[in-house]
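Complex shown without one protein chain; remaining protein chains in place.
Showing subunit A:
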Amino acid sequence: MTTTELGMPGSSPRAGTASVPRLPEDADTLTKRDFTSDQEVRWCPGCGDYAILAAVQGFLPELGLKRENIVFVSGIGCSSRFPYYLDTYGMHSIHGRAPAIATGLATSREDLSVWVVTGDGDALSIGGNHLIHALRRNVNLKILLFNNQIYGLTKGQYSPTSHVGAVTKSTPLGSVDQPFNPVSLALGAEATFVARTMDSDRKHLTEVLRQAAEHRGTALVEIYQNCPIFNDGAFDLIKDREQQQARLVHLVDGEPVRLGAEDDRQVLVRTKAGLRFVPEGEAADDGVVVHQVGADDPAQAFAISRLDTPDMTHVPMGVFRSVARPTYDDLVRAQVDSAVEKGGGPATDADLERLIHGRDTWTVA
């Protein structure tokens, strides 16, 4: 096998929405209302999806994009009903396949802002293959993965993020499956942007969406989402104000990785046995782990993602990784564009005729 220099653009990072038409400067800005469809929302009362929907509807106007150039593609599951409630273009597709469909759309339409809405079962079980390949290719897609650690729409079976021992309808004696950590999985799959946030923290969620939208390439955003019907309180430990502070690790680029309240601050250090939190005063400066979203090597981000344990002792939140790499769709379009340009512009009838004639023709009079 030989390889070739692609000789394609990609060195200068562009915003995720750089090629999407924007509203004219003097136009009225859109509001949350403009992104709300006329369809009745049909999630269960108290479902975390409501908060995420409200946050997304509230955030989209901020992008300043033409509404008709935004598309939401989803798979199957509770979360995948999302597109129906947004007044943009949308497709509610089939189980697990949204990243594949969105890849085709985003690659053939540079002028669209394409979002994928998926869940833990949709993205990590039936659609696991499409997810990892979208991530490695770095297609300009924003993937919102609602993780409620359960199958909701099919009424309560364990999912690929349910903990070992989880008692569900299909695991009456407890699940024996090792779960995926979606952030670790994404980092291992060559993802260029990986973040985690939570349904109930509107501010944090919105900030993560903002950064994801800004990123050119596949952005995977894991959103912890409560399912009050089948897995209520899955994230209570990190939602509870008292507990939260001791457990949530808010990742800030360029800052040491810290935990805890002012008076009980701990900091992440590198030890022979791996990463460990120690009281801030005890940490030697050179051992302190400083978070770097832009590091080429994802090893440290991966190590941070592994702090997360089922008992939620430490749960990192925020952007784990955000690096610039040429996107698949930009490269694919660039190859086509340059071939068209080299050929003298869009193919004419005569060009087509030359193609089908090939080299060896003969004429019968």
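What to note about this one:
Everything that follows uses one rule, which is that a residue touches a chain if its C-beta (ideal position, glycine included) is under 8 Å from a C-beta of that chain, and two chains touch if they have at least 3 such contacts; residues count from 1.
We take it that contacts and distances are computed from a predicted model.
The complex includes a chain that is not drawn, and of the options "Recombination protein RecR", "2-oxoglutarate ferredoxin oxidoreductase subunit alpha", "Acyl-CoA dehydrogenase" or "(2Fe-2S)-binding protein" the UniProt name matching it is "2-oxoglutarate ferredoxin oxidoreductase subunit alpha". The chain that is not drawn here is touched, among residues A:Gly48, A:Gly77, A:Gly90 or A:Gly217, by A:Gly90.
Interface with the hidden chain, as seen from subunit A, comprises residues 21, 37, 39, 66-71, 73, 76, 83-84, 87-94, 97, 100-109, 111-112, 129-130, 133, 332-333, 335-336, 339-340, 342-343, 346-347, 349-353, 355-358, 360-365.
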